[in-house]
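Every protein chain but one is kept in place in this view of the complex.
Moving on to chain A:
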Amino acid sequence: MGGELRYEIGQNAYIKLVLHALKHKTAAVNGVLLGRLSGGDAVEIADAVPSFHSHLGLLPSPRDRPSSEEYYGAQGMYIVGYFHANERFNDFELSNVARNIGDHVHRYFPQAALILVETGSFTKGEGQEPVMQLYTKDSSKSWKLVGSDGGSRFSTKEPSANVVLWDYISTQKWQDVVDFDDHLDDISKDWLNPELFK
């Protein structure tokens, strides 16, 4: 149940979810993480789908929302977690909303990753630590912070991810991120963000 599993987040997923949080600086945002189990000892988070930036407490359960199964299923990916960014930049507490949705995902994927984005602690592309906290559910049935004991179980797949992220931030690339909320307002906007990294 996520005991000694490593979690590796791909650059695209990493950048997409930070940009999503930065686009809506005055709101809480959330989304789904997609990927797969790899090699039996790691969870690979290959992509992220930004979902909502308003009324997070009123959302239906993840099962009732479009799960992008067809698109990602064809690539051998499935939902491996959930990401959340709090409304206040210096709030690093896991809210009940995040825990509830994380519990839903955990029911279908016991090694689920719950990521809390820490936009307040990001500075100029320095360091290789992901600018987010990872929680997993252990056998005690509560969400525990991974890596608080000094281990390196959570990392970005590409070591230069923070440098690339800083590039995107300085060019204000967050304006191009589309989430599912935007799609509901204007269905011509594609929440899969196919052009974001082109």
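Following the convention adopted for this analysis, contacts are C-beta pairs under 8 Å (C-beta built on N, C-alpha and C of every residue); 3 or more make two chains touch, one makes a residue touch a chain; residues count from 1.
Just so it is clear, contacts and distances are computed from a predicted model.
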Please identify the absent chain by the protein name in its UniProt record; candidates are "Trafficking protein particle complex subunit 10-like", "3-ketoacyl-CoA synthase", "Electron transfer flavoprotein subunit beta" or "ER membrane protein complex subunit 2". "ER membrane protein complex subunit 2"
So one chain is hidden, and I want to know which residue out of A:G39, A:G57 or A:P194 touches that hidden chain in the complete assembly. A:G57
Considering the entire assembly, which residues of chain A contact the chain that has been omitted? 26, 28, 55-58, 60, 87-88, 91, 95-97
